[in-house]
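Omission of a single protein chain aside, the complex is shown with its protein chains in their original locations.
By written order: A and B. Residues from 1 in each chain.
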Amino acid sequence: MEWMAWTLPTALFFGGIGLLLVGMTVWELRSPCVERRGFLPIATSRGDRLFIGLLGSAYLHLMVIGVTDWSVWIASALSVVWLVVVMRWG
Amino acid sequence: MKVHNNKAWWLVLPVFLLVAFSAVVPMMTVVNYSVQDIFDSSSRFFVGVDWFKQVLRDSRLHDSLLRQFIYSGCVLLIEIPLGIAIALTMPTKGRWASACLIVMAIPLLIPWNVVGTIWQIFGRADIGLLGWTLNALGISYNYASNTTDAWVTVLVMDVWHWTSLVALLCYSGLRAIPDVYYQAARIDRASSWAVFRYIQLPKLKSVLLIAVMLRFMDSFMIYTEPFVLTGGGPGNATTFLSQTLTKMAVGQFDLGPAAAFSLVYFLIILLVSWLFYTAMTHSDKNS
């Protein structure tokens, strides 16, 4: 495992993603979701919205890092807001 | 209607494990590299998002990204219409149909560096048929020193290499149209353009999406052929994304920036392929 060059932040990041996936699976098993139409132009399921949210967050981070001099945490905070919005109303 | 059954996971499990092994572990490693400055296995430092900052503001990368988009755009604009046209001219059955299929599949089965080699020895002004003929006709042509010539040669090489794939996919789509449709069109005395526009093109939609997706992905990560043919030159004229990346990671051993760049590259591909995939599944649903 040494060659993988783990660091604490990246371990936390992947741990977070893993937990998110497990959580989504359990949620889905408990109460299966129905596809619906929100402000996004296509009907989406819960998993689709999570994917859109995460992909959007990644691009948001790239924008903040690439164009502005803000701290990354601002991007992260904005991403959380975006994720919640997409999951709830997307 | 498909049955809902979570036990189907057992059938998918081998694929999942196999691909996860080759995809997830390297992906995690790339993410780990992207936030560290690595000298060797024992001395490495956490640098946060510095590499991303550097990579996203690197004009070399902007250039090769722009070049890459132009190139992929050109590839799609030429190969898709040409592929459809070729598919329409192919004989429908009999010996000639299989002969055509076989000949057209040949370029697809040539190793990519050999494709580069073929065009290298075909295009060179001293020993190549193409280069020699063009120069003999009074057209000055040298793909090694002239930017336009290099671009055109790489493009023509790609057309030579991959148009067959589009044509074969479209051919398969055309074969799936029942004869009844054509008979109805004949009764209505539809022009051949009308037949194409209202019968063939709609039926080709889903195959075309696959073709566009495959061609976009493959042209977006093109590496070997231009590397062998032009080595990315003259200057940086035909240096595409993959080559810039490989130069960074292997040539200069800049692991951190190369990893950060890989992730940006991957995100671009992920977004584009998700858009195509969504379009594809939705067109399936509607038809």
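Definition applied: contacts are C-beta pairs under 8 Å (C-beta built on N, C-alpha and C of every residue); 3 or more make two chains touch, one makes a residue touch a chain.
Basically, contacts and distances are computed from a predicted model.
S.K.: Look at the options "ATP-binding cassette domain-containing protein", "Acyl carrier protein", "Carbohydrate ABC transporter membrane protein 2, CUT1 family" or "Cysteine desulfurase" and return the one that UniProt uses as the protein name of the missing chain.
M.R.: "Carbohydrate ABC transporter membrane protein 2, CUT1 family"
S.K.: Among the options B:Phe52, B:Tyr71, B:Trp151 or B:Tyr265, which residue touches the chain absent from this view?
M.R.: The single option touching the absent chain is B:Tyr265.
S.K.: Hey, which of B:Ser42, B:Ser59 or B:Thr89 is the one touching the hidden chain?
M.R.: Counting the whole complex, the residue in contact with the absent chain is B:Thr89.
S.K.: So which of B:Gln54, B:Thr117, B:Asn146 or B:Asn236 would be touching the chain we can't see?
M.R.: Considering all chains, including the one not shown, the answer is B:Thr117.
S.K.: In terms of residues, what is the contact footprint of the unshown chain on chain B?
M.R.: Touch set of chain B with respect to the missing chain: 2-9, 11-12, 14-16, 18-19, 21-23, 25-27, 29-30, 33, 85-86, 88-90, 97-98, 100-114, 117-119, 121-122, 126-130, 132, 160, 163-164, 168-169, 171-173, 175-176, 207, 210, 217, 220-221, 223-224, 241-242, 245-246, 249-250, 255, 258, 262, 265-266, 269-270, 273-274, 277, 281.
S.K.: Please identify, in ascending order, the residues of chain A that touch the omitted chain?
M.R.: Touching the missing chain: residues 3-4, 25, 28-29, 45, 47-48, 51.
Rule of thumb we're sticking to: only the chains that are shown with their structure count from here on.
S.K.: Let me have the rounded angstrom distance from the C-alpha centre of chain A over to the C-alpha centre of chain B, please.
M.R.: Chain A and chain B have C-alpha centres separated by 29 Å.
S.K.: Applying the document's contact rule, which stretches of chain B touch chain A when the two form their complex?
M.R.: Interface residues on the chain B side: 25, 28-29, 31-33, 35-36, 38, 41, 44, 46, 48-49, 52-53, 56-57, 264, 267, 270-271, 274, 278, 282.
S.K.: Considering only the defined contacts, which chain A positions touch chain B in the complex?
M.R.: Those in contact with chain B are residues 2-7, 9-10, 13-14, 42, 51, 55, 58-59, 62, 65-66, 72.
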